[in-house]
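With one protein chain withheld, the remaining protein chains of the complex are depicted in position.
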Amino acid sequence: MAREAELRIREQLSRLRSLPLLRGARLEGELERLQRQLERIVAEPSDEEIWRSVELARNADRPYTLDYVERLLEDWFELHGDRAHGDDAAVVAGLGRFRGRTVVLVGNQKGRDVKERTDRNFGMAYPEGYGKAMRAMELANRHGFPVISLVDIPGAYPGVTAEEHGQGGAIARSQALMARLRVPIVTCIIGEGGSGGAIATALADRVLMQENAIYTVISPEGCAAILWRDAGEAQKAAAAFKPDAGHCLELGVIDAIVAEPDGGAHTNADEAARLLGDALAESIELFDGLAGDDLRRQRRVRFRTIGQLSTTA
Amino acid sequence: MAREAELRIREQLSRLRSLPLLRGARLEGELERLQRQLERIVAEPSDEEIWRSVELARNADRPYTLDYVERLLEDWFELHGDRAHGDDAAVVAGLGRFRGRTVVLVGNQKGRDVKERTDRNFGMAYPEGYGKAMRAMELANRHGFPVISLVDIPGAYPGVTAEEHGQGGAIARSQALMARLRVPIVTCIIGEGGSGGAIATALADRVLMQENAIYTVISPEGCAAILWRDAGEAQKAAAAFKPDAGHCLELGVIDAIVAEPDGGAHTNADEAARLLGDALAESIELFDGLAGDDLRRQRRVRFRTIGQLSTTA
Amino acid sequence: MSERIDVSIEHRHAPPEDGGRPHPNTCPGCGSHYRDDELDANLRVCPQCGHHFPVHARERIRQLADNDSFAEEAAELRSDDPLDFFDLRPYTERLAEAELSTGLGEAMVIGHAAIEELPCELAVMEFGFMGGSMGRIVGEKFARACESATERGVPLVSVTASGGARMQEGILSLMQLPKTVCAVEDLHDSGGTMISVMAHPTTAGVLASFASLGDVLLAEPGALLSFTGPRVVQQTTREKLPDNFGRAESNYRHGHVDQIVPRPELRATVARLLRLFSSNGA
Partner (left out) sequence: MSERIDVSIEHRHAPPEDGGRPHPNTCPGCGSHYRDDELDANLRVCPQCGHHFPVHARERIRQLADNDSFAEEAAELRSDDPLDFFDLRPYTERLAEAELSTGLGEAMVIGHAAIEELPCELAVMEFGFMGGSMGRIVGEKFARACESATERGVPLVSVTASGGARMQEGILSLMQLPKTVCAVEDLHDSGGTMISVMAHPTTAGVLASFASLGDVLLAEPGALLSFTGPRVVQQTTREKLPDNFGRAESNYRHGHVDQIVPRPELRATVARLLRLFSSNGA
């Protein structure tokens, strides 16, 4: 499988190299990014490198959704509330102008200091949060605005109220809504892409992942607790289920890796935002001119075929 | 205005009388019903007659939604829950087969004994109830089932939780949903059609009213308390704002009156159900073969023009 | 303008008028008292405590719209009396009195305008006209505002202040709920936008219809936004009401409004939204 991903990227590289450099520095950046992706894939990351991604994805200084919002969007207007029971601060949703066009952005939001962490429930959404995101995405759909979804959630919240308010169903319905949208959806995993909470807002036309983000079906600790019967074996679990961007690309789960500044996104939020912005803009442009019905058909085919076994293809 | 309604009914009468009696007894019933409606309109109801309607509409033995369900629908399957926070027993929603076709029925439901009255909150819906009704109507829309809505609600519930859960917005969104449906919607006011709680599920293609039902913007007591500064003046208020079926027909707010057994629906639930069933069936048939887009356009025009002043037409 | 109220003596903690009702220019938040021109100069927000005084429809339009940009529509419409309604006084008398005291033909003013040079349609309610109640003409005007916005391809900005449906028109006033809802749905189907600004109070039939259906819902600080008013809730349920019951702040906490916007920021916020909803395309 690594071989296939390698081939795909080599092909993209040679296509890009042969293009007249109309877009100048922008294209240079793309070449560099692909080159780095290629290097990652050829050099299978070690268990230590995977664990470093887990740590960087969770780094407390890593830029969060609103750090990107303030650097990438103009005229930002935040939407609040699910119109039923509350406003979940663990999810941010709003309208803004992104490189000249209006977009709807939804994202998970962790807190920076102790109070904000508590207010934002460590980034773990409640059903009210999915509800707010759904409302924002419906608004995007009604007005033809592309949707940008930034994912950074340790996982759905394991709490009594979250269950009583039906988070299982809410995660399912949020995905179902995304499968119905007739506007482009671009997702980037910018930190932790944790299980159901992550996929709730990641059913996109194009899924990106920052270099040091992770994307997991369960936290490494949770996996270790179940399979190794010891949460302390998280490092082993991570090595086994390979949540790093390189592997996700190799498995076809994501479409591209977004480079981070050397040392990780937290070392230079401005530069991280610039790189993310370029990748998002380029991704949205891919869908310009595509009819809504075709867009959503392609989106569903994408998820219908991800990770399909050769025997079932 | 009374004159216009009279003319409309006289025209219907003569058209029906000239038809070959293909449908036998059914048509006879229709003739009788129109004849009675005509008599009501010609003889302007007295203040006492209006108050009698208020009392009959509230009669504790009057058939409620589920009394009609059990008499009119086969294979009834009740839907429960708003998929967010609860199941409101003051609203009933479900699927059933009505004279050979599957329909979705939503209705307000009062309780019969003390315990049931409390459980069903005296028929006053919470936002969760509107949410359940909306979910059921969306299901109808997805599958092309006609919607029957039976209205019998004293009014929206004046409680803290109902407000905190946003009943104003819920009533607005329920109407908005009905304005979007591409399936036929037939509403009958079967008891109290009280204010926002009633209109939440009454934005229909055809609105019927039982002979002794009332349809009001505020309860007679509430109106009296505000305008007369004395809730005891409810009878005066009722006489002034004319909530009876005859006046509603005259004002063009409803399309037809459904006859009740002599003495009122509570004297003979089976007969009341038969008369209601005939009227509902006939109403649904009116829309057979109409395309969904045309249907909803007509529905919106209906409400766009109800009670329009001649100066604004 | 605002000639109806003319208080020229500036003083703190003004004594209540006869009958115990506080003077309309006395701040219920902190007791400060102002002249009309002082309040107007400050957008009718108390400089001491930030309390938002009511704003009449014409003044609201002046606050929001670019100078001289407002062109009123349907100003000629007047309600009639479909039920010959008579409570303690005839409805027609109440209508005439409301027109005299407000200088408006009904409880809503509509027309086109520009805000920071962005064209839009305005639909602004006047609470002073029979409590901003919605009868057939208010419903009709709102529906026309939606149609006008659709025709010109501009967003609709509605500013509500209403006690609900107009009882004196009986069941016909209830019919204004579905009527205005259908108008918003038509606007949305044509790709249009509605920004709803909910001022104090936005209650009952107006809250339960078009006001709640904006693409974005803004509220003024302290505005009462409830279907049923606090007094009726308390009388009916005997519950102790929570702090801020039904107020904008409570609605925000419970997820029912997008933002609470202090009046001094309202024009800029609406303009930002107009920019966002009009720019689309790379």
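Letters A, B and C name the chains as they come in the text, with residue numbers starting at 1 for each one.
Here is the rule we use: contacts are C-beta pairs under 8 Å (C-beta built on N, C-alpha and C of every residue); 3 or more make two chains touch, one makes a residue touch a chain.
A quick note: this is a predicted structure, and the numbers were derived from the prediction, not measured.
Visitor: May I ask you to name the displayed chains that the omitted chain touches in the full complex?
Guide: A, B
Visitor: Considering the complete complex, identify which of A:I9, A:A90, A:L203 or A:V258 is in touch with the unshown chain.
Guide: Considering the complete complex, A:L203 is the one touching the chain left out.
Visitor: Among B:A84, B:V147, B:A237 or B:I306, which one touches the chain that has been omitted from the display?
Guide: Touching the chain that is not displayed is residue B:A84.
Visitor: Mind pulling the chain A residues that touch the left-out chain?
Guide: On the chain A side, contact with the omitted chain comes from 1, 156, 158-160, 162-169, 171-173, 175-176, 179-180, 195-196, 198-200, 202-203, 215-218, 222-223, 226-228, 237, 240-243, 247-248, 251, 253, 299-300, 303-304, 306-309, 311-312.
Visitor: What residues on chain B make contact with the chain left out of this view?
Guide: That gives, for chain B, the contact residues 75, 77-87, 95-97, 99-102, 128, 131-132, 139, 142-145, 285, 288.
What we mean here is this: only the chains that are shown with their structure count from here on.
Visitor: Taking each chain's centre as the mean of its CA atoms, which one is farthest from the centre of chain C?
Guide: Ranked by distance of C-alpha centres from chain C, the top chain is A.
Visitor: On a C-alpha centroid basis, what's the spacing between chain B and chain C, in Å?
Guide: 31
Visitor: What's the distance between the Cα centroids of chain A and chain C, rounded to whole Å?
Guide: 41
Visitor: Measure off the straight-line distance from the CA centroid of chain A to the CA centroid of chain B, and report it in whole Å.
Guide: 48
Visitor: Identify all positions of chain A at which a residue touches two or more other chains, and write them in rising order.
Guide: 83-85, 131
Visitor: Residues of chain C that contact two or more other chains, please.
Guide: Residues 254-256.
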